[in-house]
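Removed from the display is one protein chain of the complex; every other protein chain stays in position.
Presenting chain A:
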Amino acid sequence: MNILAIDTSNYVLGVAVIKNREVVGEWVTNVKKNHSVRLMPAINQMMRETETSPEELDQIAVAHGPGSFTGVRIGMATAKSMAFALDIPVVGVSSLEVLARQGIFFKGLICPFFDARRGRVYTGLYDEEMNVVMEEENIDMKTWLERLHDMKQPVLFISQDESAFREMIEQELGDRAVFPGAAHRYARPSYLALSAMKKPASSLHTLMPNYLRLPEAEQKWLRQKEK
């Protein structure tokens, strides 16, 4: 079973090749540079280094968001069209779940999050076995932390946007808030592939980005309609 994993949903650009449950190649950058320009050369390089030809792939795994709208679509367009062209299954995995897997050895709750601006975050809550404890949301961080407070358990916060929220988190949760070192703050595409192996394949045409947020124009339109 050969899997190509693709994640361009946030700052991280991640590409991995997994062969028979072994991670044979993984490439991660965390720079704010054009994913559209860099993704396919990265895939090309990774496939060559691991001596994998496209027709040897059995599955594509893709991070379907939440994250940057455009970033999510770059990965999705690539993954979906490759799956279509090779006639192989594609599996979408939550970008938050991929990030949460960085906390796999933590005893307690795991809270991955991405900054969604204006005090809001894209986040969700997982247990040690990666079961969903609280569903993903686009939510005000203060409100979210109040909910975590009531759970009375240690929480591992995984995010490259940690510094923007760290103070607020510590205020709310005190000692129960745990922060990993820098190497664990970024989503890894190998975890994306391993998550995908546990999930049923998505239907190619109906696999969609999970934005967790309506377009601005639509929000405005709905507000006006309510008036």
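Throughout what follows, a contact is a pair of C-beta atoms (placed from the backbone, for glycine too) under 8 Å apart; a residue touches a chain by one contact, two chains touch by 3 or more; residues count from 1.
One rule holds for everything that comes next: contacts and distances are computed from a predicted model.
Peer 1: Among "(Fe-S)-binding protein", "tRNA N6-adenosine threonylcarbamoyltransferase", "3-isopropylmalate dehydratase large subunit" or "Protoheme IX farnesyltransferase", go ahead and choose the protein name stored in UniProt for the chain not displayed.
Peer 2: Protein name of the absent chain (UniProt record): "tRNA N6-adenosine threonylcarbamoyltransferase".
Peer 1: Touching the hidden chain in the complete assembly: which of A:A77, A:M134 or A:M151 does that?
Peer 2: Of these options, the touching residue for the absent chain is A:A77.
Peer 1: What does the interface between chain A and the hidden chain look like in terms of residue numbers?
Peer 2: Here the touching residues of chain A are 34, 36-41, 43-44, 54, 69-70, 73-74, 76-82, 84-86, 204-205, 208-209, 211, 215-218, 221.
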